[in-house]
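Of the protein chains in this complex, one is absent; all others appear in place.
Which chain is which? They are A and B, in the order written, and residues in each are numbered from 1.
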Amino acid sequence: MIGAFVGLGAFTFGYGKGAAYLSNDPAACANCHVMQSAFDSWQHSGHHHVATCNDCHLAPHPIGKWIVKADNGFFHSLAFTTGNFHEPIQIKPRNRRVTQDACVHCHRDFVHEMLPATRGGDMLDCIHCHRDVGHAQR
Amino acid sequence: LATAGVTWTLVTMFERRQEAKQPYLRVVELNETNTDPAPWGANWPHQFEQYRATAGDRFHGGSSALPDSKLDAHPWLKRLYDGYAFSIDYRKARGHAYMLYDQVVTERVNKKPQSGACLHCHASTTVLYRSVGLADMGKPSDAAALAREFDMPAVRRGFEVLSTKPYHEVLELLTQMPDGTAPGSGTQTFESPPVGGFDPQKMPEGHFEMSEAHPVSCIDCHDPATMGLRITRPGFMQGIAALAASDDEYPQFPSIAKWRRGDRSKPYDPTELASRHEMRSFVCAQCHVEYYCASKDVLVFPWANGLKVEQIEQFWEEKKFPGDSPFFDYLHGETGAPLFKAQHPEFELWSQGVHSRAGVSCADCHMPYERVGGMKLSNHKVQSPLENLNNACQGCHKVSEEDLRYRVAVTQRRTEVLLEQAAAAMTDMLDAIRQAKECGATTDELAAIHPLQRKAMWRLDFISSENSHGFHAAQESARILAESIDYSRRAQAAALKLCAKN
Partner (left out) sequence: LATAGVTWTLVTMFERRQEAKQPYLRVVELNETNTDPAPWGANWPHQFEQYRATAGDRFHGGSSALPDSKLDAHPWLKRLYDGYAFSIDYRKARGHAYMLYDQVVTERVNKKPQSGACLHCHASTTVLYRSVGLADMGKPSDAAALAREFDMPAVRRGFEVLSTKPYHEVLELLTQMPDGTAPGSGTQTFESPPVGGFDPQKMPEGHFEMSEAHPVSCIDCHDPATMGLRITRPGFMQGIAALAASDDEYPQFPSIAKWRRGDRSKPYDPTELASRHEMRSFVCAQCHVEYYCASKDVLVFPWANGLKVEQIEQFWEEKKFPGDSPFFDYLHGETGAPLFKAQHPEFELWSQGVHSRAGVSCADCHMPYERVGGMKLSNHKVQSPLENLNNACQGCHKVSEEDLRYRVAVTQRRTEVLLEQAAAAMTDMLDAIRQAKECGATTDELAAIHPLQRKAMWRLDFISSENSHGFHAAQESARILAESIDYSRRAQAAALKLCAKN
């Protein structure tokens, strides 16, 4: 039983190119057709040659990274299979925070003056202005 | 359990991928006589089902199931339309499924004589037009000839011949045309009005079957050979060519800009020149537009000066009826002023809005793409985008549905409040004119007020008969209503001065 689960699970994993969650290949994300428009718009974005999906959608933090993977991997598969999700797909607040962290991670020096003056202060949402960074022409 | 779960995931993934790959599989071959949508439905069941769904969950026929009367909701409309057929019966629009039915049963058609041109926008008419056109041109018009090609010149000729003929005569002809299915065969897509009409006063007896004539159908928007979008309506061909030849700027129609840069030896032809994206609005602009249509002249789209409310007004002011008498739609019952009637100028108002300017087409909002399995299909249940905000708006606007709804509501509410205000100004004007008459103002003195009254009513009607409650062009709608108020009140002042004088 356990064997069957692992075996079949592994096959599903392979067939669904679930390794998306382990690899850095954006095409692997687009393996799920519901990710197609995210993939297409990423290809049109100024970032497609500097950042892949995981650069923005995974926490730069080494442990956080795996938790996000597990969390999203689990929920995406579940949602995809049941078909029970909002269309167009909307990013969840916590995942939005992940992307904000990613922006700051790469552009920290450049946006130095925008960082909060005091620890714990809030800061502006990058995508308030840069609506199509990552995903152009949506 | 876990195993079952994984397997299910696997199976679903497999199915979805298969769906994504399926090309069209044509079960049925189609030709230019297929006005009945049922055979198309065999090839594209999904679009067909949605098309049928424009009737709601089931077809709502019978007089009690007609949509709400606008005249009851806005009693001032009766004074606006006084002396015109619209003051008898004027209702809310509903889905495409009903367009022919609603026209056949409206008292505007059954209590007043109307022209064949009415059918231009309420039925699948191309076969009829082609048939009459070919005959008029002395060419064969048998079934094979009809099926062969679209033939715009013949369609246009037929349309011109039928435009000024009586409505019921043309409707009768329409039901006799081939529709691509054997008579009596096939499923009936939509219900017919009960034989004899649901109210014998209202409808001539038993002449009309919904299985023999059809509302707008696949063939009116699609080329049966390629499924590409196409223009089928002579009214639009004339109108858009005139617009292209005008000076007004429409950067949102790049193919017009391109044509203008050329030598202009041939009129602008959307069939050849329009981009696929422009076609996503043009197919709708064959009907959702201001027009003149009655027995005195051929159906005309008034765009030769441009699409703005003043430019269309100027077009009507300069137009003459055949025989060179000045053009008007009706003489106002209360005042005798010659007036223009505005009908559903959705395309014209949209063209003045920021969405149009940004290249957002009618189909983007009213037939948005939606994912069906692995495919993206256009939603053929043409309807209010408020029924479908996620597909209609959220592709472009990454904000919540609640927020989108709120934005639309704010715009519409402002328009509606202003509309009532403009209506109040209009009734004050009519009261004042009436009073001036009582005060003894002369016919000439009163006639001097007619232009103000016409301008006021034209603008009021323009926004009130447009169906988006201002959403298609928010600021422009408010501006037009502001002008309507100004003209009404100026006419009122002029009338009051007559009283003061006499």
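As a convention for this text, a contact is a pair of C-beta atoms (placed from the backbone, for glycine too) under 8 Å apart; a residue touches a chain by one contact, two chains touch by 3 or more.
The structure presented is a predicted model; accordingly, all values stated were derived computationally and were not measured.
Residues of chain A in contact with the chain left out of this view: 59, 61, 64, 67-68, 70-71, 74, 94, 97-98, 101, 104, 109-125, 128-132, 136-137. Touch with the hidden chain on the side of chain B covers residues 251, 354, 357-358, 399, 403, 406-407, 410-411, 414, 417-418, 421-422, 425, 428, 432, 470, 474-479, 481-483, 485-486, 489-490, 492-493, 496-497, 499-500.
Going forward, only the chains that are shown with their structure count from here on.
A straight line joining the Cα centres of chain A and chain B is 44 Å long.
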